[in-house]
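With one protein chain held back, the other chains of the complex are shown just where they sit.
Let's look at chain A:
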Amino acid sequence: MKLTLKIWRQADSSDPGGMHTYELDEVSEDMSFLEMLDVLNEQLIEQGEDPVAFDSDCREGICGMCGLMINGDAHGPEVTTTCQLHMRSFSDGETITIEPWRADAFPVLKDLCVDRSAFDRMIASGGYISVNTGSAPEAHSVPVPRDDALRAFNVATCIGCGACVAACPNGSASLFMGAKITHLGELPQGQPERDSRVVNMVAQHDHEGFGGCTNIGQCTAACPKEIPLDVISQLNKDLRTAMRHGH
C-alpha cells in the first residue's frame, strides 16, 4: 500500500519542532507499525536525510519502550502497543499523523522520543516493598489468597509505556500510579508501607508536573495492558485512609 506520513520532527528539546510530510510506497500489511518506520528510515538515509528517531526495544509488546500518538490515539487505533500494531489496520492511500507522547512531564528529546524518567522517580518514591536481599522469610510462611494474587498480577502487568498519560487531557499519571498502589496493596507483603507509599507517590506525581485525575477514562481506554479504571479509585481510597491515619 501507499501512505502519506505526517511526522513530528524536532531536533532536540529546545527546538520548536514541526510536522513533516513523507510519501511511502510498498508498505506490506504484514509489517508492524515500527517496521514501516524502519522502511521509511532506510529511504531517508538513502536520500541523505536524517532518519526519524523513535523508541522501541523488545518489539513484542512487553518492554513498554515504544509509544507514538497515531492519528491522535496513543499507540494507534487498536488496543495494543505500537510495536504490535500492524499495517493491516490501515488502508491504501491513507494519511497517517505520527506524534510523540504529549505531556509536560514527558519532554521531547528528539522527534518521537520522549523522556519518561518521571515514572522511575515515582517508583523510587515508594513503589516497592522494603526487603533486603537474603532477609526474606520462607515463601510459604505468608499465604496469599489466590484471587488476591490474581488481581495483584493483573494490575502488575502495567508496562510503564506512558500511553495513559499521553491519552489523558490532564496529563495525569493516575492509572500508572494506581496500578502500582493496587498491585502492592493487594498483597500482605505490601501492607507495612501501604500508607507511606501512596502519600509519597502522589507527592512525587504532582511534583513531576502530571495533572490531576478527573475520571475521564481515556487512560484505561488507551492502555495496551487493559489496566482497569478502578485502580484509580483504589489509589484515592488508599490516600484517604493514609490521611486518616495521620500521614
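Things to note:
Definition applied: a contact is a pair of C-beta atoms (placed from the backbone, for glycine too) under 8 Å apart; a residue touches a chain by one contact, two chains touch by 3 or more; residues count from 1.
One rule holds in what follows: contacts and distances are computed from a predicted model.
For the omitted chain of this complex, the UniProt record lists the protein as "succinate dehydrogenase", which is one of "Putative RecB family exonuclease", "Lrp/AsnC family transcriptional regulator", "ABC transporter permease" or "succinate dehydrogenase".
Within the whole complex, the absent chain has one touching residue among A:3, A:74, A:103 or A:152, and that is A:152.
Shown as candidates are A:12, A:104, A:206 or A:230; the residue that touches the absent chain is A:12. Touch with the hidden chain on the side of chain A covers residues 11-12, 28-32, 34-36, 38-39, 42, 45-46, 48-51, 53, 55-65, 80, 84, 86, 88, 109-110, 113, 115-117, 119-120, 123-125, 127-134, 136-140, 142-146, 149-150, 152-153, 156-157, 159-160, 183-184, 186-187, 189-190.
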